[in-house]
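Report on one structure; see the data block that follows.
The complex is shown incomplete by one protein chain, all other protein chains being positioned as in the whole.
Order of writing sets the labels: A, B and C. Residues in every chain begin at 1.
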Amino acid sequence: MAKEVKTIGVLTSGGDAPGMNAAIRAVVRQAITKGLEVKGIKRGYAGLLQEEIIDMHAQDVSDIIQRGGTILQTARCMDFTTPEGQQKGAEICKKHGIDGVVVIGGDGSFKGAQKLAEHGINTIGLPGTIDLDIASTEYTIGFDTAVNTAMEAIDKVRDTSTSHERCSIIEVMGRGAGYIALWCGIANGAEDILLPEKYNYDEQMIVNHIIENRKRGKKHHIIINAEGIGHSTSMAKRIEAATGVETRATILGHMQRGGSPTCKDRVYASTMGAKAVDLLLEGKTNRVVGYRHGEFVDFDIDEALAMQKGIPEYQWEICRNLSK
Amino acid sequence: MAKEVKTIGVLTSGGDAPGMNAAIRAVVRQAITKGLEVKGIKRGYAGLLQEEIIDMHAQDVSDIIQRGGTILQTARCMDFTTPEGQQKGAEICKKHGIDGVVVIGGDGSFKGAQKLAEHGINTIGLPGTIDLDIASTEYTIGFDTAVNTAMEAIDKVRDTSTSHERCSIIEVMGRGAGYIALWCGIANGAEDILLPEKYNYDEQMIVNHIIENRKRGKKHHIIINAEGIGHSTSMAKRIEAATGVETRATILGHMQRGGSPTCKDRVYASTMGAKAVDLLLEGKTNRVVGYRHGEFVDFDIDEALAMQKGIPEYQWEICRNLSK
Amino acid sequence: MAKEVKTIGVLTSGGDAPGMNAAIRAVVRQAITKGLEVKGIKRGYAGLLQEEIIDMHAQDVSDIIQRGGTILQTARCMDFTTPEGQQKGAEICKKHGIDGVVVIGGDGSFKGAQKLAEHGINTIGLPGTIDLDIASTEYTIGFDTAVNTAMEAIDKVRDTSTSHERCSIIEVMGRGAGYIALWCGIANGAEDILLPEKYNYDEQMIVNHIIENRKRGKKHHIIINAEGIGHSTSMAKRIEAATGVETRATILGHMQRGGSPTCKDRVYASTMGAKAVDLLLEGKTNRVVGYRHGEFVDFDIDEALAMQKGIPEYQWEICRNLSK
Partner (left out) sequence: MAKEVKTIGVLTSGGDAPGMNAAIRAVVRQAITKGLEVKGIKRGYAGLLQEEIIDMHAQDVSDIIQRGGTILQTARCMDFTTPEGQQKGAEICKKHGIDGVVVIGGDGSFKGAQKLAEHGINTIGLPGTIDLDIASTEYTIGFDTAVNTAMEAIDKVRDTSTSHERCSIIEVMGRGAGYIALWCGIANGAEDILLPEKYNYDEQMIVNHIIENRKRGKKHHIIINAEGIGHSTSMAKRIEAATGVETRATILGHMQRGGSPTCKDRVYASTMGAKAVDLLLEGKTNRVVGYRHGEFVDFDIDEALAMQKGIPEYQWEICRNLSK
């Protein structure tokens, strides 16, 4: 029989992402609407182990839906990767009367949620990461904002690249997953994109491409580089040496993690937050919420963590067709 | 046997929407990549009837992906609603060697495409409207940008409403479809939303809601009004009179139609533009491209025009739960 | 001998303006750095009369410099326009140990500050209004943000006006002072601007201008209308009837009052806030801070209120030259 949940906790874990506050707000307000009590667990699993637990009321999440970051903060926690840490975490939940927890984060955070579930705490994961690198969902909280932030920055770089007839390498986030690079590649009309999923980095090919385009009268050459594919600054120097075309690198860095969330991130994060509460009310545990095939759905965490996803081939193809 | 297409035309019709330029660029570049010739038809069906037809090369669509509006312009055209006009349009296509046309617009524009198809011109429609009011697709070109524009404007109104403890009515676009209002309702945490699909406008209920919230200490009251549900300015006067709370109306108007498209609008419009060309190459006609259940798909225009869609009930429900 | 000030109050009064929070933060932090205590007076003079007075510490103004609105809120107050109200206000200051007050607002708010000064409370005014309509200063807190907000909205309207070959009337704020309209007139390349300072509104002249421009091939006609010069919606109808050119009105309204302040508004508001504290420390009273001839200066309030300023003629002239 499903356990009845009366008090739930909510935490954010791993890298922060715009829209996490919208999700927190939705968890708190949906829970209160449905008659539950809510506790905020600060700084992810680290704060759980240190009992940084606060009561949350409807007004505590006023005026946060439009804010970047996470009001609950986040942190890494090595202690929670040990069986002792996990057990202690579950005991602290029980001590505070928390019988359900909503964990907002990425795959690593979901593994923590799995462990809490094994120790009898009902857990629901929400996909929160700017990288879109969670296989069980087509949407993750923060990706839409991050990709717009990167795109707007690259639009600006492009203005000056065109004025100076320069080659620009822009390094975007996504060490293991090139979605930000792919989307910006299409949206910014980049001449070249370097993705971890399509790793066949051939500098000579890029050099040839720049030289050909220059002959055809193209006034700029934009290269979008997912972090991790080589080192943008030294790449710029080598490309300039080989082509004779002035080449500069920009590393967008952590600005991609912040900023007021886009409408999609606010709406989807809110929907997912409400759904997490509804799943807890149905007695569900060890589940993650996702968005697939046009619907908000949920999966067993074990099943979700075993899924794989790749770069959509059609978009990869048109990305190259359209920048000609 | 499918007709082989060698030269295609592209036009934008109906109200303009951000991302139309990205779609035009994709049609032009994908077609050229695949060995086709491309003609731009200016000012929609009106320009077709007046033979405002220009050659389009890859460089003609350089540096437009980030621009609002449509470089091909758009116009209303009563003449094309008549059988004579439709036949003349098809003849002009043939005269210019155009054997396939991509029409970017809404349901009304698709009806025109249907007629061209009946007269032997292969046609593919792309959904372009900020209102999201096309039943055959979950995505329309321009909605994502428009809803972010509206949301950012409402964020600003909210700042000042809070400072003055004021009630604000913001009128957004969407005469027949309340998607912009619903999304902003969630994303801006609006206290009340008035949608055409949920038309049970009861001013007394809103008045009571304002008075209750004021007692509970809420410092502002945001009402989002889809255009067509009453008249915002006079509504503001009546609500102020009934509640004693200072109430102001803002009408966002046409600014929602413009602006540089968001990343999603650029990427999806580009993908749809490329797909339209691929469908023409496969010999398809009388089809519209859509996005459904997580995939880019296509439907027969007749079938698409017969579809219905409504406001998602779960989001309507949580919109009210979360603004408490 | 100058009175020594130990505890200061800060309030915002009149219409709110972006940058007021930056000014509040500067007052609080500069005062604490210099060894003073600070009290926040909520909701302007209304809150003063109701003793809504709170202690303010350095951390109370953390994370507000980037926020629109005013954390101290603002309100109209008829009671403070009476001698009884003014005396009561001064007594409440004394009761709370407040011997100096920084008033952030417009000319009306400065008149209140004058009265407090007469009753022995040292007062310094800071110019806070989006309208730039304070004669003693070339800069007012909020104008720079408001004019950028209006300009960005008009850029978007222009995209769609061009696509539809439409005439657009955009109503911006500034009932008595046309600075927002003038700046946007130049910055948006508007074809016509209607200002209260240059009131010779001749609709026939505008109609002729539209017709001439249409003949010369101009694809849009942007009219910027300072609120108060006629009624934009009915003007649109008359112009459409007279020219045959589709004409639409947009009323930007209160969104111009909100939003995160620009860099200039944050830097100048911060500098003025610090300077207000330094003036109080020097024993000054009945002064307003201004920015003139490239410097932050201060004037006697009586002198400041007697000043006049007009629209800069050179910019009015080039505005018309450059839109040709």
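We adopt the following convention: a contact is a pair of C-beta atoms (placed from the backbone, for glycine too) under 8 Å apart; a residue touches a chain by one contact, two chains touch by 3 or more.
All values derive from a computational prediction rather than experimental measurement.
Visitor: I'd like the shown chains that the missing chain touches, ordered by label.
Guide: A, C
Visitor: From the listed residues A:Arg158, A:Lys218 or A:Lys284, report the one that touches the chain absent from this view.
Guide: A:Arg158
Visitor: Decide which residue listed in A:Gly69, A:Gly228 or A:Gly294 touches the omitted chain of the complex.
Guide: Going through A:Gly69, A:Gly228 or A:Gly294 one by one, A:Gly69 is the residue touching the chain not shown.
Visitor: Just name the one of C:Ala274, C:Val288 or C:Ile301 that touches the chain not displayed here.
Guide: With C:Ala274, C:Val288 or C:Ile301 as choices, the missing chain is touched by C:Ala274.
Visitor: May I ask you to list the residues on subunit C that touch the chain which is not drawn?
Guide: The list for subunit C reads 22, 25-26, 29-30, 32-33, 58-59, 63, 65-66, 138, 144, 147-148, 151, 155, 162, 183-184, 186-189, 217, 260, 262-264, 266-267, 270-271, 274-275, 292-296, 314-315, 318, 321-324.
Visitor: Using the document's contact rule, name the residues of subunit A that touch the chain not shown here.
Guide: 12, 15-16, 18, 43, 67-70, 73-75, 149, 153-165, 168, 219, 248-259
We adopt the following convention: only the chains that are shown with their structure count from here on.
Visitor: For this assembly, give the contact graph shape among line, ring, star, complete and other.
Guide: Graph shape here is a line: each chain touches the next, no loop.
Visitor: Distance between subunit B and subunit C based on Cα centroids, please, to the nearest Å.
Guide: Comparing mean C-alpha positions, subunit C is 35 Å from subunit B.
Visitor: As a quick test, compute the distance in whole Å between the mean CA positions of subunit A and subunit B.
Guide: One centre to the other, that is 28 Å.
Visitor: Going through subunit A residue by residue, note those that touch at least 2 other chains and give them in order.
Guide: Where subunit A is concerned, no single residue meets two or more other chains.
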